[in-house]
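One protein chain omitted, others in place.
Letters A, B and C mark the chains in the order given here, with residues in each chain numbered from 1 onward.
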Amino acid sequence: MANPYSKAFLTGLYRQLWTIRAFETRCIQLYRQGLIRGYLHPYLGQEAIAVGVCAALGPQDYLTSTHRGHGHCIARGADLRRMTAEITGKQAGYCQGRGGSMHIADMSQGNLGANGIVGGGTAIGVGAALSARMQGKDSVCAVFTSDGGVMNGTFGESLNLAAAWDLPVLFVIENNQYAVSLPVREATREPELYKRAAGYGVEGRRINGNHVLEVYETAAEYVRRCRAGEGPFVIEALTYRHAGHHVNDPGTYMPEDQKEHYRKMDPCLLGRQFLIELGGASCEEVAAIEADVQQAMDDAVEFARQSPETTIEDFLEQIGGDQ
Amino acid sequence: MANPYSKAFLTGLYRQLWTIRAFETRCIQLYRQGLIRGYLHPYLGQEAIAVGVCAALGPQDYLTSTHRGHGHCIARGADLRRMTAEITGKQAGYCQGRGGSMHIADMSQGNLGANGIVGGGTAIGVGAALSARMQGKDSVCAVFTSDGGVMNGTFGESLNLAAAWDLPVLFVIENNQYAVSLPVREATREPELYKRAAGYGVEGRRINGNHVLEVYETAAEYVRRCRAGEGPFVIEALTYRHAGHHVNDPGTYMPEDQKEHYRKMDPCLLGRQFLIELGGASCEEVAAIEADVQQAMDDAVEFARQSPETTIEDFLEQIGGDQ
Amino acid sequence: MSATPPHDLRARHSSHRGRVQYRTALNEALAEEMRRDPKVFVLGEGIGERGGSYKVTQGLRAEFGAGRVIDTPLAEASFTGVGIGAALTGMRPVVEILFIDFTMLVMDQIVNQAAKVRFMTGNQARVPLVLRTQGGAGNGLAAQHSQSLEALFYHIPGLKVVMPSTPADAKGLLKASIRDDSPVIFIEHKLLYLTEGPVPAVEDYMIPLGKGDIKRTGRDVTLIAWSNMVPRSLAAADKLAAEGIEAEVVDPRTLVPLDEELILASVRKTEHVVIVQEAVRRGGVASDLASIIQAKAFDYLDGPIEIVAGLNTPIPFNLALESACVPQEADIIRAVRRVLGRNACL
Partner (left out) sequence: MSATPPHDLRARHSSHRGRVQYRTALNEALAEEMRRDPKVFVLGEGIGERGGSYKVTQGLRAEFGAGRVIDTPLAEASFTGVGIGAALTGMRPVVEILFIDFTMLVMDQIVNQAAKVRFMTGNQARVPLVLRTQGGAGNGLAAQHSQSLEALFYHIPGLKVVMPSTPADAKGLLKASIRDDSPVIFIEHKLLYLTEGPVPAVEDYMIPLGKGDIKRTGRDVTLIAWSNMVPRSLAAADKLAAEGIEAEVVDPRTLVPLDEELILASVRKTEHVVIVQEAVRRGGVASDLASIIQAKAFDYLDGPIEIVAGLNTPIPFNLALESACVPQEADIIRAVRRVLGRNACL
């Protein structure tokens, strides 16, 4: 493999992979401690998709996210403090504690938000792309969706609109092979989900979603072609969750051998390997990154813990008469 | 062309083609006279699709229809009297005058009804097929839809469900190349609509929708294969309306040369030609069929005219407290 | 007489250009806003060359081009979502859904996305989207093209709901809706498009959302009505005047936000209330208005509030049955007589 990647670039990728890993791992702990409530859908095992795609985006670009949205938020450069505050329901959070994990958004970076409705953000992303073009901007919108999300009719509708209007949309299907417990092969007769694109006149491709460089390269090509007016495109990134659907799902329906298979190509493991083998980083350097991330994470948790509770009085005043 | 068709069969097809033609032509007159109100979407120009598909169905089969549904109703064997009564809002109509043109249904023949919501019947048809299988019936459901109907997300959703569950559904896309005034090539980047099927693991085919025998043959093959458990299938029947979207739409956006092109392969003209050339019918025999149909139509109109108005008292009693 | 606030008086007092159709007033509102603000655009089915099923968008494509007057395929849920995405990123889309019945296809996008994004993101974003649609019975279009469904939107926090009854209100409210930062459900009525009325010929004629209007003053009974029930109530009021009954017709114009004070002031004056609603009786907006009035003006009422509403049934195709299902002039007159204790006249 020729190596067109700089050490700095590979370091950046790995730092993000590891940040997501650390963030989710810590969130699960916080959940078990009762500091996070509601639903928590960890992104563990899928880190390379958010990181690879977001590395291919520029500052002017948009993304729409899913119910499993922490990874997209982090990969798009969100502040861990405000994320942690949000997920623990604090006023200092991105959404003032009103949104939580399933609604985390960072509009300042074009992250239009996670979504509690599977498929809910798909059409919204197409709208962002249309809007950008109308405003003369060079933006692309990455629409993250899932093997479940493509089953919702708005996937076909939105893909069709984006194609009919030649919009710069990159649909990213994170095929982790399950919608909760339903295997994708039971959800559809054609489990190669990218194949749906052709029927709408759209180019698509299935890639290894655990391989951050493969994700990055594919996304970079499609983003470039989107900017050249050739969009939309579809990426189906094959991947696998580390564990169950959410923090309380034991995932007993996931066969051990499959878990094992994907653990061997864990996105963080691969990312570390790229950094060392292609970037020439030393084990110490890797450890330093991880320590750095850990510290940022500790700091974020501390920030969230100390951050004041949102008050009911403020809330009532804010919602006022009519919301 | 080898001729596997009997004169009786071809006579049956032609009688139905001509019945739809006569029915729609008369309805337009009644509309102009103020005897029909509301929306009226004539099936003129598309007759071969309903006739060809329904000829391939057996008595145990189902169909779901569209807002342009008179043709399906007639081809499935409905009573012209009750149809005319319905469309003129009389109590003796199929739906007691409650439904009208857009909701005409004949449940006794497995016609689950026209639909005022474009795409509204698609999933319902899949349900009929599932239901039949659960009840151990050998039924197929023909889901009629349109170039506009496939743009609605339920088309992809329903196709996917039917395929995932191997259901005996025959999706029939009547591609008349417009949704009201929107040409299909502006509605989608891939105007060969049957191509969407492949992405769901489903076989589909585009055919000449004005050619009743081509429609019949394709439908017969797919219905047979549906009964053998190979369903679902998709037929895209290319066709063209004789005139505008509804009786008040002048259809000025339809280019003259295209209208002319399709007029030359008018489904009734072709049907008559098949009857004469393949069935060996004489011009007198054809004229007799047409006269017969005309008489049935006159009789139906007379029946509807003389049929008593539905009374408000009856209606109020019927809806009672809660509908 | 009008309850329009001071800053609109200029408009009221200016010379009118004769009478304008409701659909023309809407068309003017769209055209003016599109001229004023390049971020305003429209999308929907058949709104381009064709000018819309009710001709509200006629001429817009010619003036503003296909880039800002976008014909969509039949994919309501997604093109509404496209509107939301555009609104979140700096545009001001006006999405048209041909019939309010079809808004049932976009409920997720409206209820779970548009109405909630601002709240869920802790005020990071606004959704300045107008969803124009059209409802009501009266043309023999049967059960799937005749509903009055404002109550469904009225119940969802985060949405505004506007239902103009006159050409002037249509224009002034549509312009205000387009400039509003919240998602607005703007509901027209199919029987009003061809009605005519004066429209102030002033620049930027606007009516603030949340301001109702007294369409007729009267001392004996308050008739609360909106959309097509306003002209019908006015016609009933004219007939009642001949019997010596002076009805005040209050048109809230915007159901959310609601001009409660205007309604309550009228109730306190007349002490008798009839609410006229085209939508079916059960669970309609009229019930909510009644619940507010009885809570806030209980001591002024000397009898129950009457609701004249649609029957609890889908709308039938047959024209005679259809009109039996929605309030007619005679139903309003009878209800007024009833609340005034003139049962003898029934």
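Basically, a contact is a pair of C-beta atoms (placed from the backbone, for glycine too) under 8 Å apart; a residue touches a chain by one contact, two chains touch by 3 or more.
Values in this document were obtained by computation on a predicted structure and should not be read as measured data.
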* Structure fact -> Answer for the absent chain's shown contacts is A, B, C
* Of the residues A:89, A:199, A:232 or A:279, which one touches the chain left out of the display? -> A:89
* Structure fact -> Among C:32, C:101 or C:213, contact with the omitted chain is made only by C:101
* Structure fact -> Full-complex touch with the removed chain, picking from C:29, C:137, C:286 or C:336, is C:286
* Asked: Of B:42, B:71 or B:97, which residue touches the hidden chain?
  -> B:97
* **Contact footprint on chain B, counting only the chain that is left out** => 62, 64, 93-99, 103, 105-108, 112-113, 115-117, 120, 122-132, 134-135, 141, 153-154, 157-158, 160-161, 164, 321-323
* Can you name the residues of chain C that touch the chain not displayed here? -> 101-102, 104-105, 107-108, 110-112, 115-116, 119-120, 142-144, 149, 151-152, 154-155, 157-158, 256, 279-280, 282-288, 290-292, 294-296, 298, 303-307, 312-314, 316
* **Hidden partner interface residues of chain A, rising order** => 37-39, 89-90, 95, 97-100, 102-103, 115-120, 148-149, 151-153, 179-182, 186-188, 253, 309-310, 312, 315-316, 319, 321-323
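Going forward, only the chains that are shown with their structure count from here on.
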* Structure fact -> When centres are defined as mean Cα positions, the distance from chain A to chain C in whole Å is 41
* Mean-CA-position distance for chain B and chain A (Å) -> 46
* **Centre-of-Cα separation between chain C and chain B, whole angstrom** => 37
* Taking each residue of chain C in turn, which ones touch at least two of the other chains? -> 73, 75, 77-78
* Structure fact -> Within chain A, the set of residues that touch 2 or more other chains is 153-154, 157, 160, 164
